[in-house]
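Just one protein chain is left out here, and the rest sit where they should.
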Amino acid sequence: MPELYELTGREVSEKIRSRELTVKEYISSILERIRKVEEKVHAFVTVLEEDALKRAEEIDRKADCGHGLGRLCGVAVAVKDNICTKGVRTTCSSRMLKDFVPPYNATVIERLLREDAVIIGKTNMDEFAMGSTTETSYFGATRNPWNPTLVPGGSSGGSAAAVAAGEATLALGSDTGGSIRCPASYCNVVGLKPTYGLVSRYGLIAYANSLEQIGPITIDTYDCALLLSVIAGHDPKDSTSVKTPRRDYVDFLEGGVEGFKIGVPSEFFGEGVDARVKECVWRAIHTLESLGATYEEVSLPSLEYALPAYYIIAMSEASSNLARYDGLRYGYRVEEDSWDWPTVYSKSRRVGFGAEVRRRIILGTYALSAGYYDQYYLKALKIRTLIRRDFEKAFEKFNLLAGPTMPVPPFRIGEKIQNPLELYMCDILTVPANLTGGPAVTVPCGFVDGLPVGLQLMGRPFREDLLLRAAKAYGDRAGFEGLRPKL
Amino acid sequence: MKKPRISRREVEHIAWLAHIELTEEEKTLFTEQLNEILEYFRKIDSADTEGVSPTYHVLDLVNVYREDEVQESLTREEALSNAPKKERGFLKAPRIV
Partner (left out) sequence: MSVQGVIIGLEVHVQLTSLKTKLFCGCSSDYRGKEPNTLVCPVCLGLPGALPVLNRKALEYAVMAALALNCKVSKRMFFFRKNYFYPDMPKNFQISQYDRAGGVPLAVNGYLTIEDQNRVKKIRISRIHLEEDPGRLVHLGPIDQSPYTLVDYNRAGIALLEVVTEPDFNSPKEARLFLQKLRSILEHLGVFDGSLEGAMRCDANISLEGGTRVEIKNITSFKEVERALNFEILRQRDLLEKGISVKRETRHWDEARRITVSLRTKEEEQDYRYFPEPDLVPIVLSEEFIKDVKRRMPELPEARMRRFMLSYGLPRYDAEVLVSSKDLADFFEECVKIYNKPKKISNWMMSDLLRCLYENNLELKESKITPQSLVEMIQLIEEGTISVKIAKKILPTMILTGRSPREIVESEGLTKITSRKLLSELIATVFRENPKAVRDALTNEKAVHFLVGQLMKKTKGKADPALANEMIKEMLEAVRRKEGSSKASTPSQ
C-alpha cells in the first residue's frame, strides 16, 4: 500500500469522490510529508498549511452533502510562485516581490479552484524564471530529491521537486525555454509545455511573453492529461489565447502509437549531449518502435541558431516586462528623502533583483537599443521564422519528433552558476518548442548513475492529444513513470 | 584579443537606460560576461535571413477585442495594498526634478 501522499491525482480524486478517503486525511498526509522532507528539498516558498486544511474541510463538507465535486476534488496542487494567487504572496522567488500579495487570481488558479483542487503552496523557482537550476532564488536553492547535492533543474524546480518528493500530487510550472521540461526531466516526473495560446497566461508574471506557457508537472502521463484538461481553453483576458474547443485530454490517452511516424532530429544528438543520455533516449525510441511506431532521423539545420535567438528574444522582452518593478506601486524600495526618482528606481532595482536578472535585463535592453535592434532582436525573430519553417516541414512527414530533454544529467549545485553562458547551454534542446510555439512533453526514460533522464516528444501545434497518447504508451511500457526517490 | 562587443561605457549607459545601478566591480564583471555572451549571440550573424520576415507571433490570431463595457475595478485598499509608500489615497513617488 502506498502512502496517501504517494497516490496519483487520478487516484486521489477517485477515492475522494467515492468517499473512500477524506480530503482532510489526505491533505494531512501531504502536509506531514512536507514537514518531513521540505528541509532537505526546499521545494516551497510558501506552504499554505492552514488554508489547505480549511479548504479540505470545505470540500469534505461539500462531498458529504452530496454536491457534485470537481475533477480535481481535494487534490493537492503546488503552484509555481510566478502564478498570481489572490491573497497569497507571489514572489517570483525575488527579493523584489518578496512581500507582493496579488489582489487577483491567475486564470489557471480560478480553473483549479473551480474543479475543487487544493492549493498546497507556492513553489520555489529561479528568480523571475530566469535559470535552469532553481539556484537563483532569493529564498535559496531547491534540491534534487534524487540527490540533494544536485540541482533539480529549473526554473520550475520547486514544482518538479515537490511532485517527485510527494509534497504535492500535481504541480503547475511555467515554460519559457524549457522551465517545465528541464526540472521534470531532472526529477523523473512528467512535464508538458502546451502549445502557445492553449493555456491562459493571465496572471502569469511575465518573463518572455511570446515564448511562455503555464503547464502541468505530474507524476505520470494520466495526471498530466487531467491537469491540462482543467487549465487549457480560451480566456478572454488573454489576447493571445486561442479559441479551441475544450477537450478532455484523458480521452485520447489509450490509442497507442501503432503507425506513428517519429522523426529523430540529428541536432538533438550532437556534441555536448552526454553519451549516456543519448543511450537512454535511443532505448526509449526503440521502445516506441517496439510499440508499433517507426522512426527516421531528420535534420533541422536552423536549430544551430535556436539558442542564441531564444536568449535574445527572451531577454529583450524581459527587459521591458521587468521595467515595472520600481518600488512605486509594489515591490522592493530603498529610499532617502533627498533622492530623486531615477535614483530611487536604480537603487531599488539594484538591490531588489539578483545578478542573473540584472544581467538579462541589461542584455535585453542592449539588444533593443538604438543601433542594435536589427542586429539582435529583429535578426532573432527572423531566425524564429526559419526554425518554424524547419519544424513545419518535419511535421509534414512525422507525427512527432523525439530526443532528449536535457543534454546532460543533473549536476551539482553551484557547479555552473558562476558561468552564465555554460548554464544557457543547458536549454539547447528545450528552446526550439518555445520558438515554434508547438507542444512538448518530457517523460521519464531511465537513469544514468541513479539520476533521471527525460525523453522529449514534440508535436504539431494543438496536438497535445498525440503527444500524451505517445507518452502514455511509452510510459506504460517502459515503467519509469511513478518511480520516486528515497528521501 | 578580439575587439570587445560592448565597452564598459556602453554597459554604464545601458544600465542607466534600464535604471539599474551597478557597482564598480559589477561594471567590470558584467562587461566581461556580457562580452562573452554577446560573442556567442553573434553566432546568428551567419544565419541567412535574406528576405525572411520576422515572427512576432507564432499564432495567426488577429483582431482580438473586448467590448466597451465597464467591469468592476479594484477597491482602493486592494490597489494600494502592496505600495511601499502612500499618502491620502495617492501613491507616493520621489521628487521629479
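Letters A and B name the chains as they come in the text, with residue numbers starting at 1 for each one.
Rule of thumb we're sticking to: contacts are C-beta pairs under 8 Å (C-beta built on N, C-alpha and C of every residue); 3 or more make two chains touch, one makes a residue touch a chain.
Source: prediction; values computed, not measured.
**Q** In the complete complex, the chain left out here touches which of the visible ones?
**A** A, B
**Q** Just name the one of A:K36, A:H234, A:R329 or A:R477 that touches the chain not displayed here.
**A** Counting the whole complex, the residue in contact with the absent chain is A:R329.
**Q** Which candidate, A:G70, A:P102, A:G263 or A:P461, sits in contact with the chain we can't see?
**A** Considering all chains, including the one not shown, the answer is A:P102.
**Q** List every residue of chain B that touches the chain not included in the displayed model.
**A** These residues touch the chain not displayed: 17, 19, 54, 56-57, 59, 61-76, 79-80, 87-97.
**Q** Could you please point out the chain A residues that touch the chain left off the display?
**A** Within chain A, the residues touching the omitted chain are 82-84, 90, 92, 97, 100, 102-104, 106, 201-206, 208-210, 236-240, 316-317, 319-320, 323-324, 326, 328-330, 337, 341-342, 345, 365, 368-370, 373, 377-378.
Methods note: only the chains that are shown with their structure count from here on.
**Q** Based only on mean CA positions, could you tell me how far chain A sits from chain B in angstrom?
**A** A distance of 23 Å separates the two centres.
**Q** Hey, which residues of chain A end up touching chain B in the complex?
**A** 99-101, 103-104, 196-197, 210, 236, 239-240, 242, 302, 304-305, 308-309, 311-312, 319, 323, 326-333, 335, 339-347, 349-350, 353, 355, 358-359, 361-363, 365-366, 369, 375-376, 378-386, 388, 420-421, 424, 436-437, 461
**Q** Given the complex with chain A, which residues does chain B contribute to the contact?
**A** Against chain A, the touching part of chain B is residues 6, 10-11, 14-22, 26, 30, 33-34, 36-38, 40-45, 47, 49, 52-59, 61, 64, 66, 74, 78-79, 81-85, 91, 93-97.
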